[in-house]
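The complex appears here minus one protein chain, its other protein chains still in place.
After this line comes chain A, so read on.
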């Protein structure tokens, strides 16, 4: 009986997510909520990330398809591991639309959560180790022709045994090196504003791995400042902050910058000197560290340092050498996530999210500019 119901071939398939029990919500990803969960039988702890489908007019979101493909491709100790993909059954409860969950290995902390907790202290060797792992992960994904496109401290996870992992590939995509005469046309509405590099802010669509390197530079400085170094409110404001730190954006320091779409229409302060080292030296005492931050925050993406060069920088090869994070992290038994952290700066803690609102660019920018110079100064 019921022979007609027998399915003949079993593909790798999706199991039901009910085999995990949710413990607590630990984050809000680019396209869905993230939960800490436990396998009912094996007791293994995982992270579940729900794919939001509710408002998808075009079916399964292309960003989720990208994330899945990219995570299937990438296997590296510094990239978060996708364990499997699960589903819920369609039922009357969800209007016959089941959901899809990505199941990840569980990491105890994220960098934003750690940095926001003043009880967590990184030694110089530990900072070096964290950054080395970060750049190693970036080097690996770039080697595999993937752009992360959402570098920020909340997307950097750490396990309790001191392993750093790049996470949230919800905005990532595969890239190709542009052929002469055939520039890529990727969307420039990526990367959380505070970590967004100047070329994206100026409308570049033919961008490269250098956009992630800028983010790494922001994160590196944040290891000492403990809060994001440039907290702009609008694209215009962000560019102004960048200019104040990295000097005026001109064709002299950045060849062909005047060719970019928004170079003429955005207001770029003139006559600013580059003072990355000057302004950070009160936080960062190590000369090698200052020099590396300066190189990672290069204005011109063509000359900005690469992950490979960065890993060869003296910073990683002078005493104190990178040392394991295990000892420091073992002192903290409580998980630390940005999502769960007490709101330090209620107003500012939420950077304008990535699929940035359509250009209220100039008007909003100029009006808010005066107000926010103060907060910019404060963050140093």
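Please note the rule applied: contacts are C-beta pairs under 8 Å (C-beta built on N, C-alpha and C of every residue); 3 or more make two chains touch, one makes a residue touch a chain; residues count from 1.
Simple rule for what comes next: contacts and distances are computed from a predicted model.
The listed choices are "ATP synthase subunit gamma", "Cilia- and flagella-associated protein 36", "UBC core domain-containing protein" or "Putative cyclin-L1"; the UniProt protein name belonging to the chain that is not shown reads "Putative cyclin-L1".
Interface note for the absent chain: among A:35, A:106, A:139 or A:337, the touching residue is A:139. The chain that is not drawn here is touched, among residues A:17, A:34, A:100 or A:164, by A:100.
Against the chain not displayed here, chain A makes contact via residues 1-4, 6-15, 53, 56-60, 62, 65, 68-69, 72-73, 75-77, 81-85, 87, 97-98, 100, 135-136, 139-140, 143-144, 173-174, 307-308, 311-312.
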